[in-house]
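Every protein chain of the complex appears in place save one, which is left out.
Each chain gets a letter, A, B and C, in the order it is written, and its residues are counted from 1.
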Amino acid sequence: MTNSDTILAVKGLGKSFGSLVAVDDVSFTIRRGEILGIAGPNGAGKTTLFNLLSRNPIVADRGHVIFDGQRIDRLSPHRIFRAGLARTFQKETAFFKLTVAENVRLGAVYGAGLRGAAANAAVNAALEMLELTPLKHQEAGALTVYGTKRLMIASAMVASPKLLLMDEPASGLNTIEQAELKTLILRLRDQGTSILLIEHILPLLFGVSERVMVMDFGRKLTEGSPAEIARDPRVIDAYLGGVNSESAHAA
Amino acid sequence: MSSVIVAGLVSGSIYALIASGLSLVWGALGVFNFAHGALLMAGAFVAWFVSDPAGLDLGLTAGVLTSMIFMIAAGGVLYVLLVRPWLGKPAAELTVIMTTVAGAMFLENLALYTFGARLKALDQVVTGTVSVAGTAMQAQNLLVIVLAPVLLGGLALFLKLSKHGLAIRAIAQNDEAARLLGIRIERTYFLTFAVSALLAGVAGVMIGGLFNITPSMGSDPLLRAFLVVVFGGLGSLPGTVIAAYLIGLIEAASSYYIGIYWTPVVLFSVLILVLLVRPNGLLGRAP
Amino acid sequence: MQLEVESLRTGYGRIEVLHGVSLFVNAGEAVGLFGPNGHGKTTLLRAISGLLPAAQGTIRFDGRNIANGSADAIVEAGIIHVAQASALFPRMTVFEALTLGAYRKAAWPHRKATLEKVFAIFPRLAERRSQNCRTLSGGERQMAAIGVGLMAMPRLLMLDEPTLGLAPKIRQELARQIGLVAQTGTSLVVVDQDVDLLLGLCERLYLIENGMVALEINDRSELQHQDIVQRYFGTAA
Partner (left out) sequence: MSLPSTPLRLAAAVVVLLLAILLPFVVTGGAAKNLVVLALLFAVVASNWDLTLGYAGIFNFAHVAFFGIAGYVSAIATIYFGLPVWLDIALAVAVVAVLAGVTAALALRLRGIYVALVTFAFVQLCVALIISQKWLTGGAVGLVGVPDLALFGHRLSPSGPDYLILAELLLIASTVFLRFLVRSDFGLSIVALRDNEAYAVARGISATRQRVLAMVASSLFTAAAGAVYAHYLIVASPDVFSFSLTTLILSMVLLGGGATIYGPIMAAIALTVVTEQLAGFGVVRFMIIAVLIVLTLRFLPGGLWSLGERLTVLRRNSKQGIGA
């Protein structure tokens, strides 16, 4: 059951690789227009969760995913994008031999089914939004790290997704770019895109998220406001090991 | 019935030797050697040239031994010239297919140029017929049926017990962890190619003793090895060997019961069936 | 000083991860590295073990610069790096993997004796010797990975997050076993998120942050927990 206020509802999602349980019975929801952050130590299963939600390149063993009132856990990955759930990748990803405009155009044509002038308009709007217009005829391979990250977002935004999954957008960025990214994420949200954000840089994650979900050992450890999460001794344990939990309590 | 089994086991033995070499190289390097059939042919020609009265006339033992030494070197040279320059580069898989196809073209035409198109035959290691469990067969057939499992067993032991055999497997399974143990990747690749070529050479000598030696004698067995590899999945020695014997037996049975002209159709159907039912190969692992 | 890293800069492609790291390890000493994820700890180990070329700076081992040396030469010199969450060799038995661990020239002739020592530290590996590595539990995999490293008779052993993803009980067992390794006189570099574990094992700790050494801790009383929480979680805490 989901009410219309919920854009994504995940129930009992699970995935095992042999004896290793990578994602273990994870359930959560995202409200429309919300930024939900995901934190957790390395190997906690965060990126695997994204892979399962987008069914790309792996599919879940268990559980179901309701997106915008529709079950999507049987859809093929390209249809999930067409349905309005877009993702970015942690590594620098682009079609490096195509131009910036061509990269974005693919999202418009194959994601949103646009043709002709409508496609061109959508591409130009997305390029403008991500401040890539001056670079539109460059090969994507010539972009900076931050440029590539914005291009990846532009090629998603051109199809006006309802929910954007962002996987460590700040990795490899300098502090100035991180600050810009923060503004950008908030702007995307203000334009009506719900966002699910994985980010290792916790100050950034806590700075933009309304709520944060913490994962550890493939499970959902806890969920709450950034302030609650930052104070939660279990979260501190997950990151630092079993250190002086008492002193954390005292703080 | 029993002659079908003999024929199937002979083909299966030869396919197993060929396919396990391909599989070994694929596992360790992630490339596919399309010149493997040409290597087989080269091994047969060297053995013939050294042993035959029309060549050096040094006798079969010298021929086979020279051929084996030659194959080890040929495998290494092939690796250095046709594989190593492209490893780790973009599209290495495709490029190495091309370079090894070119290598096969070179070797086959070299053989044609040097030895001519006239059919040649290698002396049989053993002659006459023997009877096993009431079935009469050529002694050479029996030798192939016995020798192939012995060699494959030797290969398995080499891969399980020796330092360098373990290193070949380690690179195939986790090359970074292998590097962190000090394994010299380059040297191990070289060794893998040498072992693979040696197996092809043995298969070449076996085929040379049973059938004719021609410059294109490697292409048919190579094709069967492709089927074997699709069947058995690449990279697992037991899977490859089982699949090789299966293909050999299916082929022999269909030639006998349905007719030799329909064997390609049978193999074709089997291939399509496998693709439909088990895209990772009948015995293969999911990637 | 057995190992001395000086102003090391390196990274992946266009991304520089280490912006000039300097640290050292004395012979027989155990040193811990900790810090937030993605700040360069693993990258540092990869550069030392020769998996990653150094863009700038030096790495000296016994006074000899090994920066940009090949991985196998560095192993032969005696540095063994046990990689993070190592799946090791999934289709090899524990015994085969351990045997291969002695690939290093200096270690190969002694492999039988070393194996006994490894089994003495990790009795569970003896029980699992004929099982495939793939079928091991998380804790056993770590033990196998460290055991394989020990088979090379390392002079310096580097462990990357040995307790990652392990339940507290197994974590304790593993910590005790790593302690046994430290007692053999092998120098250790241990990367872990569990600062408590590092404090129990190591003489000195380095905090790696933003690709640099942010803090060197020579005495555990210097460690201000609140300070570390602050560094990890930012101002929200």
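Definition applied: a contact is a pair of C-beta atoms (placed from the backbone, for glycine too) under 8 Å apart; a residue touches a chain by one contact, two chains touch by 3 or more.
As the structure is a computational prediction, the values presented were derived from the model and not from experiment.
One chain is not displayed; in the complete assembly it touches the shown chains A, B.
The residue from A:15, A:46 or A:105 that touches the chain not shown here is A:105.
The hidden chain makes contact, of the residues A:155, A:171, A:194 or A:209, with A:155.
Considering the full assembly, A:82 is the residue among A:82, A:162 or A:219 that touches the omitted chain.
Contact between chain A and the absent chain runs through residues 54, 56-57, 76-78, 81-82, 86-87, 89, 93-98, 102, 105-107, 109-112, 152, 155-156, 159. Even with one chain removed from view, chain B keeps its contact list with that chain: residues 26, 32, 81-82, 85-86, 89, 91, 93-95, 97-99, 101-106, 108-110, 112-113, 216, 219, 223, 226-227, 229-230, 234, 260-265, 267-268, 271-272, 275-276, 279, 281, 287.
Basically, only the chains that are shown with their structure count from here on.
The chains in contact with chain A as well as with chain C do not exist; no chain meets both. When you average the Cα atoms of each chain and compare centres, the chain farthest from chain A turns out to be B. Centre-to-centre separation of chain A and chain C, using mean CA positions: 32 Å. Annotation: 42 Å between the Cα-based centres of chain B and chain C. The mean-CA centres of chain A and chain B are about 49 angstrom from one another, to the nearest whole unit.
Chain A contributes residues 18-20, 41-43, 92, 144-145, 168, 171-172, 200-203, 206-207, 217, 226-227, 230-231, 236, 239-244, 247-248, 251 to its touches with chain C in the complex.
Chain C contributes residues 13-15, 36-38, 84-85, 134-138, 161, 163-165, 168, 171, 192-197, 225-226, 228-229, 232-237 to its touches with chain A in the complex. Remark: chain B residues 160, 163, 166-167, 169-170, 173-174, 176-185, 236 touch chain C in the complex.
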